[in-house]
Structures are given as structure tokens and as C-alpha cells.
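Note that one protein chain of the assembly has been removed; the remaining protein chains are unaltered in position.
Chain nomenclature is as follows: A and B, assigned in order of appearance, with residue numbering initiated at 1 for each chain independently.
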Amino acid sequence: MSTAPNDYLLHLADNAVVLGQRDAEWCGHGPILEEDLALANVSLDLIGQARLLYQLAATRIGNGATEDTLAYFRDDTEFRNYTLVELPNHGALVGYAASDRDYATTIVRNFLYSALMVLVWDALQKSPDADLAAIAAKSLKEARYHLHHAADWVVKFGDGTEESHARAQAALDHLFPYTEEFWTPSAAEDAAIASGAATDVRTLRAAWDAIVADTLAEATLKRPDVRGYVPEGKHGRHSEHLSYLLGEMQGLARAHPGATW
Amino acid sequence: MYTQAMDIPDESGNPGGKKLSVVPPPQSEQEAAFEARIDADGRIEPQDWMPEAYRKTLVRQISQHAHSEIVGMLPEGNWISRAPSLKRKAILIAKVQDEGGHGLYLYSAAETLGTSRGDMIDGLHSGKAKYSSIFNYPTLNWADVGVIGWLVDGAAIMNQIPLCRCSYGPYARAMIRVCKEESFHQRQGYEALLVMMKGSEAQRRMVQDAVNRLWWKCLAMFGPPDADSPHSAQGMRWGIKRISNDELRQKFIDATVPQAKVLGVTLPDPDLKWNEERGHHDYGQIDWQEFWNTVEGNGPCNKERLATRVKAHKDGQWVRDAALAHAQKQRARADKEAA
Partner (left out) sequence: MNTPALKDWPLWEVFVRSKQGLEHKHCGSLHAADAAQALHMARDVYTRRQEGVSIWVVPSASITASNPDDKGELFDPAADKIYRHPTFYEIPEEVGHM
């Protein structure tokens, strides 16, 4: 039986935990109470996915690895997530700049990511790696809901007020270039494809384009042209933002190595 | 999570700022019927006739409770990004989310009284409406999250269970829902503390530090002593309040002392001891001056808490507007198609 390489599991898990961390930043600050609860559910799903994937990787790695040693005691260069998911919940700024959270950025990012993940999980639920397939089947249901939630808001923003349209378009212009990273496989993805445990993500591109085109059309938003730099987060070369995110997330756990919580 | 402030006077339900008078003797048939139903421990439903003072008191009490849930998301939310394990992170997000849910159930209950959530939120943001003062203290280490579950939610449950039998139907029903979800928050917090107490010296120090800072604030959560509690008598009469502040406080202390012993923490009150004669624990003086300072807006975090709520609401305006604008456009399109 073919099993997915651990680095590939970590890539999937890192995506989920980092985006879960970003979405959770809204907890208590949402635009309306109902939406505060809805986004917290998305965040909880993502952290749940990350836990299952880290647990699976930890079992296979052995050597005392646990979900928490993998999430809390690896450095930023060891993280294999897309750069897209680590960006702050606001427009383009350097790592040490502060800014207000922008809900359009959060929603558009969740949209672009979950449009990919409904396809990835759908492919992985048929993986011969049965453990991974089980996680994928569970995650697929969640990702479909996340896509629905985000796409619904993208349409509301695009086809809402002048301000919401402008904000959604700005978020799209900012984030879209980062999706280029989806389509250039990393070593871990290549190994996963070679093992037979994963599908080549490039084969999902047309379907992703279609989901994006449908929603953007309904939202009257324009898909930006993309060229130039292709981010390399999944190779471990990140933006300035990930080390801040991890510094905050890992600080307490690392101050007490070996502690149980 | 929950409020002490059930009977803290504010201006939200009582615009004139006048003290609510004791109910006058029944004047009309309607009033007599209302009083009779209250006396018979019956329930009042939204469309039933009710005295204006009853309605206002309920709006004030339920909205204070709802505000407390919403402001109460912030002190614990402060540790979500730093939770030291993924399991604890998920538990904490779900818990803070539950509190938001409780706020939502309560705002809904208050809306049946003819007020709108928008008006209630304006009351909070303008400083007219109060919320529980416990949330005006900072959460300074990870154990605060556990101690809030154990002590603050523990105090809350004491207060909430009797409210499931409150005379106003929608409030009582909301409280049943809240209690169902809340009942395990206390266990959850206590369990997190147990794990820390079995851990390192540094972890135990965190727990004791959090208990030291929060214990007295929790006792104050039950509200001023019965003798100084202006709304209590009326609230009891109306079946909106079921058990007095002092009685609930005593119950809480008696229940907590043995839990603290099992946990291995010291409750920071040298006067705390069992009184055989009373069958209760005696306890020291609560600093009411500090309590009122905080209620009046001058505690350590009042300004931060309120400003954060105001900012979230303001920053969310364009999001709420977009959804409404889109819904209107959709309706207009549907109408056009139908025409």
C-alpha cells in the first residue's frame, strides 16, 4: 500500500493550522455576532484538520513526535504551508507594520484556498493511503461549507455597495498572485504524486479556474492578471509574516518545553 | 460566562434615570391579572400585557447579561493565538464562540420585549448600559483561561440555574439553552487547571497567580450585599431574580472551597474558614469601593474592552451594509423578473 510522504502531510497540516490561526484572530471582533460564530466554526474545522494530519504524521515519524511537537517546535523554515495562508488579515504591508483587520482580505483568502481544497480533498479521499483518505473525506465536507460561506460573501461584497466592491477587488488584486504557488509542485508534492498517494494538483487547475470564474462573475469582480514572482512558502521560503505568526503561536509552548497542558 | 450586574442600575432600561418604584397596588384588571399570574409562579410571554417597569427591568437585565457575554469574549480571546497546545486552542475557540452564542440568544430574548439589538448595542457602546465588571480585569497568564472557566463560569452557573425558572418565558428559555452549553465550561476550566497543577513548578505558579488575582473579583460578581441592592426586592417579587446576592455568594464559596483543596491552590483570604454554627464558610471583606470604581468605568480594562467592542462594530459596518445592499439588489431583480 502506498503511503503519503510525511512532508506532504505536514504541507497539508501547516496550511490548515496557519489559516486556522489567522481566521481565529477575528474571534470576538467579527462584523456581526452571527458572523463571528460562523468564522470561528471555519477556524475550528481547520485546526481540527491540522490536528488529524499532524497526529497521522507524528505516528509515522515516531521518535516521540506528537501533534504539538510538530505544530509548536518546528521553525518557520520547516513550515510547508502556502504563503497565501500566512499573510495578515489586511492588505500588503511589511512584516512589522500594523494595520486594521480587513474582512474582505480574510474572506477572499478563504475563498481562494477553499476553492482549491474542495478539489484536493475530493481527490485525496480516493487515495490508497487509507488514513489520509479518511481525513480527506471528513475535511471535504468542511471545505465545501467553507467555500460556500466564503463565496457567498465574495458575491455580497462584489455585488453589494461601492465600498464593499472596492475592498473585495483590492483583496483579490493583493491575494491572487499568491495562488500561483498552488500550481508549481514542491518536492514533497512530487514525492506524494510518485508514491501514488496524491493527485497532481496541476490537474485540478481547470476546475479551480471554473469555480473562481463563476463566483467572480456573480460578484462582478475582475480576475487580476498575474505575472512575476511565484511565492515559495511550501518549500519553506516564506513571507516576512510567518515568523511573527509562529512567534505568537509557539511562544508559550516553547517557554515550557516538555510541559503538558 | 455571565454577569453579576443583573441589578446594577444603568440608564438603558430606565431612560429617566429615576429609581424604579415599588409596584403600586394593582389599579387595572390587566395589572391584577399580571400580578396574579406572577403570584401563581406562571410565565409571562412577549405579547402578554406587562407593567412598563417590568418590561424595562427585563430589558436592562437581559441586555446587561448579553453585553457581558459579548465583552466576556475578549479576556479569553486574548489567549487564543497563544494557546500552548492545539487541543487547548480548539477548546478555547469553541468556548469563546459559545459565549458569543449566549450573547446572541440573550439579545434575541430581549428583542421580544420590543427593543432592537441595534439599540441595545448602542446603549453598551455609549456607556449607558453596564456589563459584568469581572471582564474589566486583564488576563495575564494562560491559567487565567482555566480560572475563568472554574471560578467565573462557576459563579455564573450559580446565578443562571435559578434564572431558568424566571417569570419571563423567552428569558427562561434562553437561559435553559445557555445553561446546557455552559454546564461543562466549568469542568473544562477546572480540568485544564488540574493538568497544570500536576505539571511543573512554573505551571503551578501560574495557576496560583491567576486565582490570587481573580478570587475576590469573582465574589464581587454576585453583586452588592442584599442590604445595598436597590433592585433586588422588586426583582424577587417579579420572579426575575430568584435567589439573593448574598445567598448565592455563600453557596458559591461553600462549593468552591473543597474544589480548591483538591486542586491544591490557596484561596487568598485569611478569614476564610468553616463556621460550624452557621454550617457555612465565613469569609473576609470584599473591597466594594474597588468594585464600584470598576462598575463606574474606572477599572483596569474598561476603556480597552469598550473601545474594542465599538471598533469591531464600526469596522463591521461596511460588511453589514454590503449584505443588506446585495439582498436589496437581489429582491429588485426578482421583482423585475416577476413583472
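One rule holds in what follows: contacts are C-beta pairs under 8 Å (C-beta built on N, C-alpha and C of every residue); 3 or more make two chains touch, one makes a residue touch a chain.
The structure displayed is predicted, hence computed values, not measured ones.
Only one of A:A38, A:A134 or A:V230 touches the chain withheld from this view, namely A:A38. Residue B:S108 is the one among B:S108, B:Q208 or B:Q259 that touches the chain not shown. Check A:R101, A:H149, A:H174 or A:H238 against the missing chain and you find that the one touching it is A:H149.
For the chain left out of this panel, the touching residue among B:E31, B:D119, B:D226 or B:D315 is B:D119.
Even with one chain removed from view, chain B keeps its contact list with that chain: residues 45, 47-49, 94, 97-98, 101, 104-105, 108, 111, 116-119, 121-122, 125-126, 174, 177, 181, 320-321, 323-324, 326-327, 330. For chain A, the residues in touch with the chain missing from this view are 32-35, 37-38, 41, 148-149, 152, 156.
Quick note on the criterion: only the chains that are shown with their structure count from here on.
Distance between chain A and chain B, defined via averaged C-alpha coordinates, is recorded as 36 Å. Residues of chain A touching chain B in their complex: 17, 21, 24-25, 27-37, 40-41, 43-44, 47-48, 50-51, 54, 67-68, 71-72, 100-101, 103, 155-157, 159-161, 163-164, 167, 248-249, 251-253, 256, 259-261. Within the complex formed with chain A, the residues of chain B that make contact are 70, 73-74, 77, 80-90, 93-94, 96-97, 100-101, 103-104, 107, 142, 192, 195-196, 198-200, 202-203, 308, 311-312, 315-323, 325-326, 329.
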